[in-house]
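Every protein chain of the complex appears in place save one, which is left out.
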Amino acid sequence: MRPVVDYARLREEVMEVAALTNYNRASLIPVLRTVKEKYRGIDSEAMQIIADVLGCHPVEVNAVATFYAFLNPKPEGRFIFRLCRTYSCELAGKEEIAKQLSRNLGIGFGETSADGMFSLEWANCMGMCDQGPAMLVNDEIHTKLTPNRVAVIVQDYKKRPEAHTPARAAEQPLLGENPVECES
Amino acid sequence: MADNTCLPRRRAPLSQLFQPDLPRETPVADAIGATIGVTIDGMETKVPLGTTILEAAKSMGVRIPTLCHHPDLEVAGICRICVVEVEGQKTLQAACAYPITAPVRIKTYSKAVRIARRHVLDLLLSEHCGDCYSCIRNGICELQQLAEEYGVDGFRFGHVEEPVAIDDSSFSIVRDMNKCIRCRRCVRTSIDVQEVGVLEAMNRSNKVEISTFMQKPLGNEICINCGQCINRCPTAALYANPALDQVWKALDDPNKHVVIQTAPSPRAAMGECFGLAPGTSVTYQMNTGLKRMGFDHVFDTNFTADLTIIEEGTELVLRLYKALVEGETSVALPQFTSCSPGWVKYCEHFYPEFIPNLSTAKSPQQMFGALIKTFYADKLGLDPKNIVSVALMPCSAKKFECNRPEMVDSGYQDVDFGLTTRELGKMFHQAGLDVPTMPKSDFDDPFGGATGSGLIFGATGGVMESALRTVIELVTGRKVESIFEQGDIIPVRGFEGVRYVEVKIPDVGPVPDILKHLVPNWDWLKGATLKVAVAHGTANAKKVMEDIKHGGKFSHCHFIEFMACPGGCLGGGGQPIPTSKEIRAARAKAIYSEDHELDIRKSYENPAVVKVYEEFLTDGPCGHKSHELLHTHYVARGKHIE
Partner (left out) sequence: MSTDAIKTQGNTLTFSAIPAGEGLRKALAMPRVDIIDMVRDSKLKGRGGAGFPTGIKWNFAAAEKRTPKYVMCNADEGEPGTFKDRLILSEYADLVMEGMTIGGRAIGASLGLIYLRAEYAYLRKHLEDTIKRRKAENLLGQNICGVEGFNFNIMVAMGAGAYVCGEETALIESLEGFRGEPRNRPPFPVVSGFLNRPSVVNNVETLAWVPCIMVNGVDWFKSIGTNNSTGHKLFSVSGDCEKPGVYEFPFGITVADLLKEVGGSDAKAVQIGGASGRCVPKKDFERRLAFEDVPTGGSVIVIGPGRDMLDLAHNIMDFFVDESCGQCTPCRVGNDKLLKGVEMLKAGTCSDEYLDELKGLANTMQVASKCGLGQSSSVALLSIIEHFGDEIHGR
């Protein structure tokens, strides 16, 4: 029952960000960030709208989106858990954290939960090496993780208003390769 | 890289933060003219400031291997096979990307260089899947050649065994990513040279792959099938969808009547498949070879090129008459040529609103196809269903064109197979036919030999020159030689991306018989200035189209020739590999010199053409019959990819 993405609105949102740089291609990454943040994915239609607004080819938008870890065009969860995998965090015990995260979220790395709520990924160094293990959940940073704290943090996100009704995540418009159409 | 032509010009500046549209300049631009001393492998020379090491070495006869470098493309510096030692630099430098701005000493084959090159090859081969002997580019592969030169004797760093699926969804182009070395020559071709944006590098690091938009099959993409990517691919990652097996099958079948039409450009390039220098024409030797191979008849596409001029020229005259005399405002002008199927598809995708401007005249290939299975079949008393019509073209887009669903006006697929120059070259080799040493023989009747006008279709500007030769003579009643020396309309020739020419019509003559039913007189053209333009390569086409959209000078043109490929058909995507400015120029020279040798150089004087109008297309150019067989319609495809 996911609502169909309103592409006309998406175009306006793209135009708004692009206007800041005179519709120059220089706004491609800010535009992609905006779309990704809002719709959690960047689908074929969105890429073509962006290409049209910025006057470049859709394939170039596709190429840029797949280059950057934070612009992954595939649809992802409302909360993206990114656990640091670099050496300082490894020394600090990231493996246990990884196991605990996977258990609490019920998904493996590179996966998104069925309710569209959570995604779990590895990230490279996020500059919290003195306070590892560290992870980002969207833009929020969590440091000095222990398996116990992970359980609490995950619970906390599950209680957030955005997540309160599990069904709500699924009601958000979501851009993906096969967007779910409204059933009549 | 930064392709500034992509920056939109259609929006008013809302912010002064950034300055769009700045060309990427090199630091040495202001010091042009200065020369600098350079020592390469102990030899000294002077080169202009800013010359790359690669160019400097070449000028001294020192060959540095390259893979990602291509003379037609912007420098990438990414394959690293061309690395050399530059004194004073800690690391090796890519010769293709290093501009000489101060005196330097360079070693091009030191131990470190040789080791690095070998490593680069080993790494490329480690992700290269497939065997050379079963490869379509066996023998003309740049990777294979370097592997041989650098003594690659095994897979030091492993080898991919599991192939990925080949994309043969396009009628024209096959993508085999097993062979891709990520040099991105196709990417730069697709984005910089042709402005179509079909291929780009996706992902990063070891997951980088060259891909279409959203990994869609090429057949579903906004691809114009021009095959320029094929001509620049160093390996077999891209090649024309082969038809030679089907053609052999037809030749082997005693119940089939197999005919072939040959376009002028392959004839100027076929010699290259036999080791001859570019620009060695083998037209008449090839005729013999084709007959020995088993073709029942060999025809000259120039015949329908001449027919195209008559039909397209008449169409232009009619459009002008309607607009200028009858004052009809809905007439689409300028009229665009429609003989390049790559350009036609480009227009259908990127400028669908200009489809009314495209001449409805079919391309020479398709006109011929329609005539072979009607006029020719009647004449010889053949059942068209037993005729297999093959076209030798310099082009990969012609394979798509002959499969367009509307191209069945004879009641059958008008042209069954399009063969590229490369494919026919391979067939000659398979048949053991050494074309250059064959005796010469002529084209077959009833379509006969060539006029110079049809011939020069192969070069950019050629269609325009042919059209002008005919139009000028039909309208003024004067010989074109009295206006342009030897009848060579030099202003429309050359390799500049876009050319604009004005031709004055000072006086007019009587309307020739063939057009009498269409216009009463030429008085309305007296003193007029015919404005024409020529563009080749779709990036240049885009410039012209944008200018037209914005009401610039090209919007006031009457007739514009567009060719999808740089250089025109002679630089087509089906032509022998490699390609470069020099090679294209040599082929053009061959075409223009052959034009000079011909007695008849104007389309309307072609006796076979005259005969066809007398015997078959009896209601004349743009008449009912010709509309049925020689004209077509187009599809507004748009840019949207489902």
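By letter and in written order, the chains are A and B; residue numbering begins at 1 in each of them.
In this section, contacts are C-beta pairs under 8 Å (C-beta built on N, C-alpha and C of every residue); 3 or more make two chains touch, one makes a residue touch a chain.
Fair warning: this is a prediction, and the values are worked out from it, not measured in the lab.
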Legend entry - Selected from B:Ser126, B:Gln246 or B:Ser441 as touching the chain missing from the view: B:Ser126
Legend entry - Contact partner of the left-out chain, one of B:Thr91, B:Ser134 or B:Thr329: B:Thr91
Legend entry - Of A:Val14, A:Ile49, A:Met128 or A:Ile153, the one touching the omitted chain in the full complex: A:Met128
Legend entry - Residue among A:Ser27, A:Gln48, A:Gln100 or A:Ser119 that touches the chain left out of view: A:Ser27
Inset, instruction - For the chain that got dropped from the picture, name the residues of chain B it touches. - result: 1-2, 17-19, 22-27, 75, 77-81, 83, 90-92, 94, 97-99, 101, 112, 115-116, 119-120, 122-124, 126-127, 156-158, 181-182, 201, 203-208
Inset, instruction - For chain A, enumerate the residues touching the unshown chain of the complex. - result: 24-30, 32-33, 54, 63-64, 67-71, 85-88, 90-91, 123-132, 136, 139-141, 143
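Definition applied: only the chains that are shown with their structure count from here on.
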Inset, instruction - Return the distance between the CA-based centres of chain A and chain B, expressed in whole Å. - result: 44
Inset, instruction - Sort out for me which residues of chain A touch chain B in the complex. - result: 19-26, 44, 47-48, 52, 54-60, 62-63, 66-67, 177
Inset, instruction - Under the touch definition given earlier, write down the residues of chain B that touch chain A in their complex. - result: 3, 6-11, 13-18, 20, 191, 196-204, 211-214, 639-641
